[in-house]
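What follows is a structure written as structure tokens; I'll ask about it next.
Shown here: the complex without one of its protein chains, the others still in place.
Coming up: chain A.
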Amino acid sequence: MRCIINGEMIDLPAHIRTVAQLLQHFRIHEKIAIVEINANIIMKETYEHTAIADGDRIEIVHFVGGG
């Protein structure tokens, strides 16, 4: 599957089908990430069963503490 993630076209391994799996793939902790798919924000409690589809525009924002 190919998705546009943070502006870049990325080929994802076939086993990645949900937002939770996507975050796991990028090693981003679910609770501190914000995910938007095709300009719709995804509620954290639905990451497990929100499916991603070919061609989706996905934005992932993770929080950092530095300064």
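Keep in mind that, in the parts below, a residue touches a chain if its C-beta (ideal position, glycine included) is under 8 Å from a C-beta of that chain, and two chains touch if they have at least 3 such contacts; residues count from 1.
To be clear about the criterion, contacts and distances are computed from a predicted model.
UniProt lists the omitted chain of the complex under the protein name "Molybdopterin-synthase adenylyltransferase" (options: "Molybdopterin-synthase adenylyltransferase", "Ger(X)C family spore germination protein", "Carbohydrate ABC transporter permease" or "Glutamyl-tRNA(Gln) amidotransferase subunit A").
Although one chain is hidden here, its contacts on chain A can still be listed: residues 6-7, 29, 31-32, 34, 36, 41, 43-44, 59, 61, 63-67.
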